[in-house]
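Every protein chain but one is kept in place in this view of the complex.
Right, subunit A next:
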């Protein structure tokens, strides 16, 4: 049931307190938080830096615009409504397709336009925003999700979380939505986390509800063969977010679009620690190594450095392969 602080330390696990004081407190300037806490700002900034993001359908800024939401989304087969200042995936509504007046969620549940309007109204009044301040609803086009990965996920879009420390990608995982997570890719809601090798983008280890697993709970597909296409581009895109925001300790959420390749979905200035569970390894040694690197290194060099030093062999494959002596 319990482990000891010594064993966690030996594994290099970073705890909540250490994350808050030592990394977020030290490397993330408060002043820069609005850039990532407001998804609209992030989106506009990303555009400026040439980082691709899902297409913006529109924004709803005041209650009297709420009635116009149906007209706004009409030309689009599917869309996502999110609060600009939401946190932890709260208030994100994904509509896969529209059939007449029914808006179908990835789970198959159907909503009518009153439900959609209520959701937007809730977003505007600050229900999902940090501190309950009035908010803006952002409507984005649904991502044309890369079919090669569809066997690994159930309903929603899987996204890839890469922790960027001082511009170096230090750890990555893929988050696969499940029935339990209602199409959302948040680990604490029941999504499956798959640790990814920084060098290759291959699967290392899978977890759900903080416990290991080797297959997807809903599709039953094994996770070992998971391999992210366009991994190099994805890492470089993610690493570039350091220059874009100036935040030293950053969680980047990336998605793979069928046509446009890796895209930035959103940024998080307070990324969670579950990624350590998915990787079966603590962040601490990697963060310590990066802290010793000189500043002013280009994105390509940083990615290359990370790929050289953080290469790991997946535990999942090890079951099938005969381990070769080093």
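Everything below uses one rule, namely that a contact is a pair of C-beta atoms (placed from the backbone, for glycine too) under 8 Å apart; a residue touches a chain by one contact, two chains touch by 3 or more; residues count from 1.
Throughout what follows, contacts and distances are computed from a predicted model.
Its UniProt record calls the unshown chain "Gonadoliberin III", which is the correct pick from "Multiple sugar transport system substrate-binding protein", "Quinol oxidase subunit 3", "Na+/H+ antiporter subunit A" or "Gonadoliberin III".
Among A:56, A:70, A:111 or A:127, only A:127 touches the chain left out of the display.
Per the touch definition above, the residue from A:47, A:67 or A:118 contacting the chain not shown is A:118. The residue from A:11, A:105 or A:221 that touches the chain not shown here is A:11. For subunit A, the list of residues touching the undisplayed chain reads 1-5, 7-8, 10-11, 13, 15-18, 21-22, 26, 63, 90, 114, 117-118, 121-122, 125-127, 132, 189, 207, 210-212, 276-277, 280-282, 315.
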